[in-house]
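First the structure, which I've put down as structure tokens, then a few questions once you've had a look.
Of the protein chains in this complex, one is absent; all others appear in place.
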Amino acid sequence: MSEYPIAIIRREDDVVVKATLHDSVKPEDLLLVEEAWNPMRFGLHKKLLVENVDRADWPESLHWDWSKKAHQLQFLQATGFGITCEGAWEGAMLTLTVAHTARLTKDKGKPLVYIDYIEIAPWNWSVSPLGLTGRHKGIGTILFRAAVQQSLNEEFSGRVGLHALPQAITFYQDVCGMTDLGHDPKKENLLYFELSREQARKFLDVGGAT
Amino acid sequence: MRGKRTMTLNLTQVEMEALDELTKRKELSKTAVIRQALRLYQAVDARLESGEKLFFEDELAKTKVEVFML
Partner (left out) sequence: MTTNTKYDDLPSHEWLRRMAKLEDRCSSVSVGGLAEKLGMLGSQQLPALPPKLEAKALAKLVEFSRRKKRWSVEDLASRSGLTPAEALDAEEGDTLPEPRVLFALSEVLKVSYDKLLRLTGYVTKRDQTVETAAIRFAARSESMERLNSEEEKALHEFIRALAE
């Protein structure tokens, strides 16, 4: 695993703080991620029940489990990324390089980096019905940026693909500037998004669509 | 295991042409094509080892053909 100095933003005082991006995390790292995140997920679940929050407002990754993905890292096509800040895992991502190819017409059939899993630590979630605003921000963006950089490193020209859960559509479409290629019947009808090489360049230089 | 190692690949003329064609079509270097092939082989082989089967599907013709790998 290699480490790179990066920055994220502490919400409390809007200060940019030092963090570390880890690429090629090991299976045991994902177990540590889950060990760190699971208790808070469970606590949030209970609070959401007790406060009778509408199910539609529940975080969609409430019952995720990164320990179930650790085995995937044995394969060459899988890469695990993580962000730590002051020793705590703030975000994690798993990408694949042969599972999917580009669907956008210009580069159809060419390889891309597919984001299979991505999650921010529960203490960084903003859960408005509970008045929770999260400790750090910018984690999702930095992880997505790492996927774009991986795509460039792999000679995939920055192409990235993923299937977004409904609550995340705005992020990938408007913030990352990806193209919505419609519902994918092969993936539970989730919306498939793709970042072209031009959109990748734009994302790295100036940010997303809005 | 971050360090890379160099190896020499002995390919026939036909294999070299296939590799060249893939580098052009996929817009990848020869090394990147070989790397992708290795990743794909490993991923497919693991699933076959676990008892799964590999199919090609033609959605228009609505046909499925099993791919046999040795």
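Letters A and B mark the chains in the order given here, with residues in each chain numbered from 1 onward.
To be clear about the criterion, contacts are C-beta pairs under 8 Å (C-beta built on N, C-alpha and C of every residue); 3 or more make two chains touch, one makes a residue touch a chain.
Just so it is clear, the structure is predicted and the values come from calculations on it, not from any experiment.
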Of the residues listed, A:28, A:60, A:180 or A:198, which one is in contact with the missing chain? A:60
Using the document's contact rule, name the residues of chain A that touch the chain not shown here. 2, 4-9, 16, 21, 23-24, 38, 42, 45-46, 49, 55-56, 59-65, 68-69, 76, 78-79, 94, 115-120, 126, 137-138, 140-146, 149-150, 153-155, 162-168, 170-172, 174-175, 187-190, 204, 206-208, 210
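The working rule: only the chains that are shown with their structure count from here on.
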Could you give the separation in Å between the centres of chain A and chain B, each centre being the mean of its C-alpha atoms? 28
The residues of chain B that touch chain A in their complex are 2, 25-29, 32, 35-36, 38-40, 42-43, 46
Interface with chain B, chain A side, in the complex: residues 2, 24, 75-77, 97-99, 107, 109-111, 154-155, 157
